[in-house]
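Every protein chain but one is kept in place in this view of the complex.
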Amino acid sequence: MIVVRLKPLAEICPMVAHHHRVLVVGCNTCAAVSLAGGEKEVETLVAALSLASSAKHETAQFEGDVVQRQCEPEFLEDLDASGYDAILSMGCGAGVAFIAENCQLPVYPALDTMFIGVSKGFGSWQAECSACGSCVLGETAGICPITRCAKGIMNGPCGGVQDGVCELGDRDCAWVLIHDRLAAQGRDKACSIGDPKDNAAKTLCPEWDMNKGHGESR
Amino acid sequence: MRTVPTASANDTLAFGSERQRVYAPCRAKCPVYIDVPGYLMAIAEGRYTDALETVLERNPLPSVCGRVCLRPCEAGCRRCNLDEPIAIAQLKRAAADFGAYPSPVPLARLGFSAGVVGGGPAGLTAAYDLAMAGFLVTIYDAKPKLGGMLRYGIPNYRLPDYALDKDLDYILSLGIEVETDVSIGTDVTVAELRMRHDAVVVTTGLQGSRALPIPGADAPQVLAALSFLAAAACGERPALGAKVVVVGGGNVAMDVARTARRLGAREVQVVCLESSEEMPASADEVWEARQEGIKVDCSWGPTEVATEEDGVCGLDARRCTAVFDSQRRFAPQFDESETIRFAADTVIFATGQSADVAALGLELTPRGGIVIDADTMRASEPGVYAAGDVVNGPTKVIDAIADGHKVAAYVIRDLTQDTSRLEQLAEGAEALGSVPDSMKSKIEPKRRIQMEKLEFYEAVRNFEEIEQGYTEYEAAREAQRCLGCATGARLSHEKCASCLTCMRVCPHHAPMVKAGGFLYFDADMCHACGACASQCPAQAISLEGHSEEEMGIRTQRALEGAGEDTTLVFACGCTPSRPDMPGSEVRTMTTTCLLRASETTVLKALQSGAARVVFAGCVEATCRYPHARVLVEQRVSLLKDMLGQLGLEDRFIATTEAPEEDVHLR
Partner (left out) sequence: MSLREALEAGRFAVTSEVGPPKGIDVSAMMASAELLRGRVDALNVTDNQAAVMRLSTIAACVHLKQAGFEPVLQVTGRDRNRLAIQSDLLGAASLGITTVLALTGDHVVVGDHREAKAVFDLESVQILKVIADLNAGHDMTGHDLIGTPEFYPGAVVTPGSVPLEPQIAKFEKKIAAGARYFQTQAVFDIEAFAHFMSGARESGAKVLAGVVVLRSARMAHFMNKNIPGIAVPDGIIATLERSENPQQTGIEIAARFIDECKEVCDGVHIMAVGAEHLVPQILDAAGLTEVIA
């Protein structure tokens, strides 16, 4: 799923500062599952912004609503933004963009979209996919080097690895993991050189219409 | 929130799709299904009025039942398997003692009128329900005051008049009319009542005493239990000899014996047919009677009241070898060779009660009770209903109350065609199972808090109430022992985003995933700690009484009329001490666990006028939900961070663990 997290309030407040009546819209799919954009988080943000506004003796009003998924036109039809002069979306970037496309009001993001990832436990997620458009996981033992290697490189660990940890110090070296898992599975792909990534696969996919099939990108 | 529907406790399938409706066993065992965990939770949080209102939803006699209920609920308490049951009835009394009785608001007048004959528990309950439903109600009673057996049968040391009057005042505040000193059948006929009212409900109970048909039973020193108790209740002092023998093994016999002690009898002896194991009296009553110096002799069948010229001199009896046959039918067997004479100046028969309603002109059973049609509760005359002991024979107070609800529901249905009350009564509920073994180790044993009582040597001197009631502190402590069975997580599938957060934060493995990715909760496992609800992003999980909305209302209430510099303290139920905020008005809102005060609740409190909010943390030794502390800490840091970013960091304070005050527990 898409993993998102709340922007600092210090960043959100100025975005909506000049509006009078703001609708905060949550998204009950990925953003809720990320514990950042469900009904609970919407209510909390509404309460926080309302408090900030009244503490400054301002009259801006904030109200909340949640849609099932901000990335579906049918769900957005349920959204009634009449009477508001701005929308603060608690969806991923796609949600923000899609609301902006479907309503006339200025739309602001309350969240930062982090990555496509998996749950590691309560309140913890890990990036697993970069939506590169040309999956190589079959050759890399299911560990994405594009995503989990800080440099996204294709041919094994760089010189920065130390005791299996990335030179950035915040993650395991993806290539050490790949090497270990391939070895554990008795697969030896060490000697075939990974070609440079086909970046066009993604570049040429501004949209994907299965009715039209694979187009120019393949 | 505008568009997302909030599931209320009632419209939700309580625990996901697995079970339709699950009650805590205490509630399931209560004949009127009082929401016991609900009112215990309210008491634990210091909300006595909420607790009282919860009880009143099902029982208009909380002050009475808080004292005299035989508490079938406690037998179901899931703590029975761990340590001791919660003092459910005594806490009901605490609700009545410390809560404010609300002003009942009846439905609009319907133009129907009902006459209720008999102002005991069944009649009062029926009158209350009918009045609430918009009926004009008149209660007729043969005695000078309402209450029936509650006033004239149960002695004052168990149920003082003021305690009964508290409930009566509440019931009568509905505008119910009362005609006392009126005997129906003699002063006014049933036919006349039928002219006055659209429905007549007969709930006259059992006013006659059954004496044993043995020689000497008609001697002047042989008394009947009920008239004896009634006289004592009216402050009369019936003439008693120095030696009193009470015949009977039920609670009435105990009441009679103990009353006799208080009236000056030097020796009081209870003689009963049953063995000590078979005695119908509750074990507590027998124990207390013995403490008051009353002798209880079991397994004797009286044969004759022995008399001399001066009157009664004793009671002769033979050994009873068996009371019941193999089918549990009453068929006493005697050993004629073993006999005894109990010396006595006075003999009081407490060997059963009978209905005394021949004058009503209704069809009666061979034992003298009123015959009703089981499907309608109607008696043989049109428009006449009957309920309570006059129909069912002797039952518990709470059973009479249940029957009062039932008959009112039939009357309402027949006259208004509104079947909702009947349907509500017919609804069954599954009782939660016992605490699974895997959970037992996670529940800390806690002793039941004993209520202060008069010493028995002191108690027998007069009719002062023996049980002194809990203090508020004791009541809260005792209520905190409640496991909150079946008040835990309620899941709205409609809102659930299947994020599995509940599974990850629940230390008891109550939430589980079913095939298809649906969550459900195993109510047997749930501790009602609220960890899941506090983290659920979709707000699909709610705890009874602790929805965001309810917490908001309570916050508002706590801040009502607050001055400018008011500190709102959210105190964990386990924290007896309160932070000292010099110069600030302090309002306190106790919650079962600080997790129930969400970020939104705190932020809204700040907006609603609290100058600052304080989280008074829990005391490790008494913390009810130790696992929740890490989540509380996360919430504290999130709130601090948010308010810090808004430049409002001084408006939220989390106190460190408060040291427990040296509160003396009696």
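To keep things simple, chains are lettered A and B as they appear, and every chain counts its residues starting from 1.
The rule is simple: a contact is a pair of C-beta atoms (placed from the backbone, for glycine too) under 8 Å apart; a residue touches a chain by one contact, two chains touch by 3 or more.
Quantities reported herein were computed from a predicted structural model and do not represent experimental measurements.
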Revision key, fill the gap. Not-displayed chain touches, in the whole complex, chains A
Study note, to complete from the structure: Checked against the full complex, the residue among A:P73, A:G121, A:P196 or A:G213 that touches the missing chain is A:P196
Review point. For subunit A, which residues lie in contact with the unshown chain of the complex?
Key: 150-164, 167-168, 175-176, 179, 183, 190-191, 193-197, 199
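Quick note on the criterion: only the chains that are shown with their structure count from here on.
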Point to revise | Interfacial residue positions of subunit A with respect to subunit B in the complex | key: 8-10, 13, 28-29, 32-44, 46-48, 50-52, 54-55, 63-66, 78, 80, 119, 121-123
Practice item. Can you check the complex and tell me which residues of subunit B touch subunit A? Key: 1-4, 495, 497-501, 504-505, 535-539, 548, 598-600, 603-604, 606-607, 642, 645-648
